[in-house]
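What follows is part of the complex, with its chains left where they were.
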Amino acid sequence: MDINQGGFMMHWGKFFCFVFMSTLFLTGSSSDTWGAPAKPSQATETCLACHRAVTPGIVSDWENSYHSTSTPAAALEKAKRERRMSAAQVSDEVSGHVVGCAECHTANPDAHPDTFDHNGFKVHTVVTPADCAVCHPTEVDQYSHNIMAQAYGNLNHNPVYHDLVEMSIGTQKFANGELSVDPPNIDTESDACNYCHGTVVEFQGLEERSTGMGTMSLPKYSGWPNQGVGRINPDGTKGSCAACHTRHNFSIEMARKPYTCGECHKGPDVPAYKVYMVSKHGNIYNSHWKDWDFKAVPWVAGEDFTAPTCATCHASLVVTPTGEVISERTHQFNDRSAWRIFGLPYAHAHPKDADTTKIKNSDGLPLPTSLDGTPATEYLIDENEQNKRRATMKRVCSACHSEGWTNGHFERFENTIQIMNEKTLTSTGILLEAYNSGVANGLADGDSLFNEALEKKWVETWLFYANSTRFSSAMAGADYGVFANGRWYMNKTIAEMADWLEMLKKIHDDED
Amino acid sequence: MDINQGGFMMHWGKFFCFVFMSTLFLTGSSSDTWGAPAKPSQATETCLACHRAVTPGIVSDWENSYHSTSTPAAALEKAKRERRMSAAQVSDEVSGHVVGCAECHTANPDAHPDTFDHNGFKVHTVVTPADCAVCHPTEVDQYSHNIMAQAYGNLNHNPVYHDLVEMSIGTQKFANGELSVDPPNIDTESDACNYCHGTVVEFQGLEERSTGMGTMSLPKYSGWPNQGVGRINPDGTKGSCAACHTRHNFSIEMARKPYTCGECHKGPDVPAYKVYMVSKHGNIYNSHWKDWDFKAVPWVAGEDFTAPTCATCHASLVVTPTGEVISERTHQFNDRSAWRIFGLPYAHAHPKDADTTKIKNSDGLPLPTSLDGTPATEYLIDENEQNKRRATMKRVCSACHSEGWTNGHFERFENTIQIMNEKTLTSTGILLEAYNSGVANGLADGDSLFNEALEKKWVETWLFYANSTRFSSAMAGADYGVFANGRWYMNKTIAEMADWLEMLKKIHDDED
């Protein structure tokens, strides 16, 4: 029997509409349970009246969302493990209606400098974690302990790191045989590093704009648009929940799929997404996701999914088919990460504090290790905490893997951490020899650490190749540890650096 | 209730077949409307009689197509916005049958040099835009105004560009310490650049071939197979509609999905697909496409899809849920593009004419800017036209985004255009210094602009890194503007070029 199943379903669809239309409409409309439909507040209805025409895309998006079909009151009636909101209660004002435009865009009006009068409502455009915390306070609090929440300041207020930014995206000029670098302007910074790290969004006052509804006074912002993970909001809060829970659907399905993490964790500096996609887990995901349930809360291992996504290991409430908790939901994603494996020359124990600008290494620089790899121990978690985090992660593995399997995997990962640190030490040694022999200029010469070709090759050894290899080892996606930006490129670049050093010496020798 | 939905559907399928088989067959067979089934012409039935056995794959593919279920007559009864064909009427001969093998492969027989006698029919193998224009004349006309339609000539008849082809894919020989380059043969050209740009397909006469149906006289072509966007067809027309509307399904779903554009717009020279996939839009697409309707005409924003694909912004007829037109269907894709951002050293206003070989810059070369970035203004659209195109594009954004959001986005893009042109000027400055100091040979020396290592690094600064950064900025996929072939590589390559220049000088100094 060869029936094209896709076509079959469509034919069935047509047929069904005729026969059961009324049944469907009774059971299928936007009610939270099988009881009375949940409705938008009067304020939200007012928003919708115009915005359905003005910005139909986001209204439709919201209409397909869980927010549009459920009320906080209904959510609180659920068993605790099935809840998606962490507030124990919410005010009567917001409790009885679905979570619509007004519920978020008019929350906490006095805290938002950008609150403006919009057809009689005190509206703010930029919804912030403080607004989300009305219903999701635990998640907002946990999130604030991530390095991600400090992504803006950690990059821009750390002088070493901000120098890397300037040399990476600034504008070089060539004159008289010499290169100089103009720092990037704010649009370039927003378009590049701060797209993911977050911009500073500042309210610049209202401006008149002609719209489909006539001329209106509407807010103007600097640093806008942005949805970076460490965005500095007009109300002073940090981060954007929409970075992962994309407006205006706020879909748990989307947050659980790997594309969301991949928006910022895909490049050569942090190839987590690519490593996942080439791993056995990624293979299973790609082959079978169509059969999985990405909306179930709690998320049942084996039933709702058969291989982890990013969220499974780092964030979600995961249970066994009989309801035993495998891992609790967390929005402090590093609580399962013993090591920090990317973004710095050497892997090191995770920083204690999300604000890494406070760290001082033995060279006096705000880096978690010194140039020779020595960790700034007092700022980093200790072995006990590392063991605890590792155990939490291993518990997730245990849903499908024996302890022998898991231990073998983690032993290799620890080995990779150590070996790649040794390799970074080798590439650093070549750079230091260039400084010592006067053919390159570093910090000791009052020059940038990141502006010369040899320095940039050195940066790639740790920022690309050691990072890539560590991710490959952590998530078992071998390609990225061998030929795809892995050990091959590490070793090749080190060999090139050694030759490049000789060539620089040659050029400089004769100048003497 | 934990039901595996995949399994559920299959069980249901089995059950349903028993009970409702006859109903299904009545309502679900290939009829265009709920009326009488549309049938193939007698000629097409004759084709199918053999080809079902000889090339079953493409016959099945066609059977799943819209072409196989609809007639031009039925299409013309639809409301204008719902039509997929633009001809106001077609001849009686083709009007009443579905669009099958014979309708296309025997159209315009006298115009096709490759028309041959095939079992009593005058058949041509290579269906061309002129054949598609029988039903889709507006699309064929619009398409001809794309630079893409001229992709063969623009690459191969522009001496500067064809030199780039030869140096990029030709065969180097090393003898007596010197490299020389043999030009690529035609198979290499067809397999490389012309795979996307299009080959020259020429009818070489008939040859005897033994087939499943006995020995037959069948046509032989040079440049075959090919489905490049600027293919030069035997009938003199340009392009292949099958480049995007893949034979023999000609699926609008496929043309609207990003993989189609990705076939040619994915590499480091034009990474549109990769940028999209790492953008928020791409994330939404990947997470939610399974819930979208890719076949609806017109395409309803918010209902049929919740984030744009390539087609949404550049091609499709998009309407609001209430039927207001957001953007008209166009097959002149550049009518929303103010700038041309790839393929040339500097970004510049779009050329007026799709045939870019006519352009002359101030250096007398057929390039839209001179080597210092000065645009060949008279050949490029003016600011008014740029504003008009930008406004058309912004209208698409407005389905989901406020004007403040959209303006902020486009301001950054304009900034990127300017800054990346400045950076290209810097890398060009290093190359010119190499020419001036005699350590490299350029056009003024009667040598290729693209054959030496330093020149190839220079090419990468604009062809890969500036292009990638511009796409990243245009489509908000930050990775490709920073570490993934973006500003990092731009700046690193420029730093390497500066050192390389010194090394070349060193080598040449002592030679003097």
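Letters A and B name the chains as they come in the text, with residue numbers starting at 1 for each one.
Just so we're on the same page, a contact is a pair of C-beta atoms (placed from the backbone, for glycine too) under 8 Å apart; a residue touches a chain by one contact, two chains touch by 3 or more.
Every value quoted in this text rests on a predicted model; they were computed, and no experiment measured them.
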> Total subunits of the complete complex, with 2 given?
Replying inline: 3
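Convention: only the chains that are shown with their structure count from here on.
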> For the two copies subunit A and subunit B, what is the rotation angle that overlays their Cα atoms, in steps of 5 degrees?
Replying inline: 120
> What is the distance in Å between the mean C-alpha positions of subunit A and subunit B?
Replying inline: 32
> In their complex, what parts of subunit A are in touch with subunit B?
Replying inline: 1, 3-5, 7-12, 14-15, 52-53, 55-61, 63-64, 125, 167-175, 177-179, 181, 184-185, 187-188, 190-193, 195-196, 209, 211, 218-221, 224-225, 227, 246, 249, 251, 253-254, 257, 259-260, 262-264, 266-269, 290-291, 293, 300, 303, 321, 451-454, 456-457, 460, 463-464, 500, 503-504, 506-507, 510
>> For a test of understanding, state which residues of subunit B touch subunit A in their complex under the given definition.
In response: 2, 4-6, 9, 13, 16-17, 20, 23-24, 27-28, 64, 277-280, 282-284, 286-288, 290-291, 301-303, 306, 320-322, 324, 398-405, 408-409, 411-412, 415-416, 419, 422-423, 426, 429-430, 433, 472-473, 476, 478-479, 481-484, 486-488, 491-492, 494-496, 498-499, 501-503, 506, 509
